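Here the complex is missing one protein chain, while the rest keep their positions.
Chains here go by letter, A and B, matching the order in which they are written, and residues are numbered from 1 within each.
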Amino acid sequence: MTVPTHNPASPILTVKDLDLFYGAKQALKKINISMQRNQVTAFIGPSGCGKSTLLRCFNRMNDLIDNVRVEGSISFEDQEIYAASTDVITLRRRIGMVFQQSNPFPKSIYENIVYGLRIAGVNDKSLLDETVERSLRSAAIWDEVKDRLHDSALGLSGGQAQRICIARAIAVNPEIILMDEPCSALDPISTLKIEELIDELKRKYTIIIVTHNMQQAARVSDVTGFFYLGELIEAGPTRKIFTNPEKTQTEDYITGRFG
Amino acid sequence: MKQYWKTGEPLVMLTGAALAVILVMTLTLVGVVLTNGLGYFWPSHLVRLELKDGSTALGQIMKREKNPLTGEHRLQLKVSNRDLYGQDFRWIDEKDVTGRSLPKDALLLERREHGNFAGFLSGLSVDGLKVDQATSPLEKLKLARAAIEERQPHLDNIRKKMMTLNQQAESMRLKLLKLEYRNREQHAAEIARLTATREQVLAEFNVLNGQATTAQAEIGGFTAQFKDVSGGAKDIPLVDIMRILAPNDMSIPAKMLAYASRVKELLLDEPRESNTEGGLFPAIFGTVMMVLVMSFFSLPFGVIAAIYLREYARDGLMTRMVRIAVNNLAGVPSIVYGVFGLGFFVYGIGGSIDAIFFPERLPTPTFGTGGILWSSLTLALLTVPVVIVATEESLASIPRGLREGSLALGATKFQTLTRVLLPMATPGIMTGLILSMARAVGEVAPLMVVGVVKLAPSLPFDTTFPFFHMDRKFMHLGFHIYDVGFQSPNVEAAKPMVYITTLLLLGIVIVASSMAIYFRTRMRKRYTSSHF
């Protein structure tokens, strides 16, 4: 299945015939999809459908799990993500990630933001300061935390912590930001803030978001893919998926008949 | 009632009773150690008992117990004066006692030899010491004692010099031995030079020795005459008197002062009278140093092994085997470690070191015998599972999200480890370290095999090069308990010292493990209650 794209010239991520196995169990089956620059792509589907698994393929977070076998190809621009020559560390710097549970390190807010830079060997104080302010502003949390940058990040509320995590991801200037259900643990107000932020961020970054909240997908994304039992059932412009899906399964899910 | 039994409520009570028994037992243990250990230093009254047969006894009442047959009580009196009576304690039936009194002038002397003396001052031979301003004989005695104390530094100084010279001579002897072993002819000049210097040093030593002897004789000439309660006279050189107490004439604060000074002696002085009196300093020092050297080996190794298990190993046969290995390291009896240490470290590695580096000293072993290094290594092996388990537990309690967060930012595994995980696991590692130290402080069986001794002539650390003497034998609090309590000729007299050592050891272990448990609880709370 091919996906109609707005700009066929340069998809930033292309997934071709991707199969993924956990041991003997196949978690992803023949996935084909491509993502465009500066767009928000949302993956939706019921729990356990493989959407998070796919997302974790993009920055090879699945490497951390034993017994995972990947077949097929994912190319990031011209580079094959699962090629042996691919350097995972550089890849992860270019493809950032925000997790379902906010995971600030038990360090100060400042140190959380500059963590990515420090591990890359940047220790220039002025550069770090500048990055902190820029990232926190981009994540729309600068005003809330600017007076307590050196306080522990563990003292923040859930929504704030999640935005700190987004700021931390932005700080290393990635090209793509992967978001794995970033709002699932948050209250509606915080969720709203994050959604606004996503809208803001897509000007600079390509965003791929996994969500089980269909309204959220409808609100923030440009393209939506619907997953079911490890298969990509349908993908296309969000409006089309939500108003006129091609597959009945998609329709059933969206209209709330199952899932 | 039947209903009551059916619900099992009585059985709940039964389980509660089991817990109650456990707690009572623990409290009894702590209580016994506390009551026996704390009281010993307290200068209690010297009681004079007049007995039916007309004789008198002077001493401190230690115990009063009932004879179950006759229902009468008897007293255990610590009469001291071992050199006069042959024993320190005496049992006296209460029905034989016709009168009790607390003579104000009764003195309790702590002596360098033969234990305490209880009696009365009868005279002084201190001509030449400045004691004129004293008004009472007791004060005179105290002043004379102080005057002698002032002369003591001079003697100590000479002794210190003698010790240095002795060490120099010994190191020269070893050097000579080495040169001769290598090749006599080749190093003839060197040998001659060394021999000459050594002779010189020895001569100097002999001169000092003479000085020391005269100084000692001079000091030793000052004596005081005492009488025990039944009038037996005893002439005691003032140098032999460590402390003069008149417990019947002391206020509570004065007694507390005396108590504090004895605690100080306990912690900072050398033992006397084959370890049954005096201080514990060498044992404390030996224990601390052994534990520190042990931690130097066990901490890094334990932490790294835990990191391997938790962060690097895949869940496979290998990991399972490592886990079984760790569990067995923890479960193998400590004496087996001792046996291993003896066979592998002492005779194996130590023997090889001797054969390669110190062949000239053989058959006198240098490293091929028990010593602090081998003890530390043996205990390191013994306690490494404690560090591993604690570190692993603390690493496991760190939420997965933090690892992913760090890795997703492009950190290497090692960077994640050093920058995120290890700082977070520090309290857990500390817990493990403290627990392992507590275990090592109390472990005796393997040490008996690989290097602990009842009396070490010198500390394993001093001011002569190379400062740390890893080949030396050392003293240990736990072994001290076993040795003094079970191997001394006069167990009854040694008991108080053993109780005090036990109290000290128990105190250290309980404080250390409480700290460890506190750290762990705090750490558990922090990660489980925070919002990840």
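Keep this in mind: contacts are C-beta pairs under 8 Å (C-beta built on N, C-alpha and C of every residue); 3 or more make two chains touch, one makes a residue touch a chain.
To be clear about the criterion, contacts and distances are computed from a predicted model.
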item	value
Absent chain [UniProt protein name; select from "Long-chain-fatty-acid--CoA ligase", "CoA transferase subunit B", "Pyruvate dehydrogenase E1 component subunit beta" or "ABC transporter permease subunit"]	"ABC transporter permease subunit"
Full-complex contact with the absent chain, from A:Gly121, A:Pro188 or A:Gly256	A:Gly121
Contact with the hidden chain (one of B:Leu309, B:Met430 or B:Ala493)	B:Leu309
Residue touching the undisplayed chain, where the options are B:Val24, B:Val207 or B:Ala355	B:Val24
Selected from A:Ile89, A:Ala140 or A:Leu154 as touching the chain missing from the view	A:Ile89
Residue ranges of subunit A at the interface with the undisplayed chain	87, 89-90, 93, 119-122, 172
Touching residues (missing chain, whole complex) on subunit B	1, 4, 7-26, 29, 32-33, 36, 68-69, 301, 304-305, 307-309, 311-313, 318, 321-340, 342-344, 347-348, 381, 384, 388, 393, 396, 412-415, 417, 435, 438-439, 441-445, 448-449, 478-479, 481-482, 485-486, 491, 495, 498, 502, 505-506, 509-510, 512-514, 517, 521
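Just so it is clear, only the chains that are shown with their structure count from here on.
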item	value
For the subunit B and subunit A complex, residues of the former touching the latter	314-315, 399, 401-412, 415, 419-420, 423-424, 530-532
Contacting residues of subunit A [partner subunit B, same complex]	59, 61, 64, 66, 89-93, 96-97, 99, 101-106, 115-116, 118-120, 154, 158, 161, 165, 168-169, 172
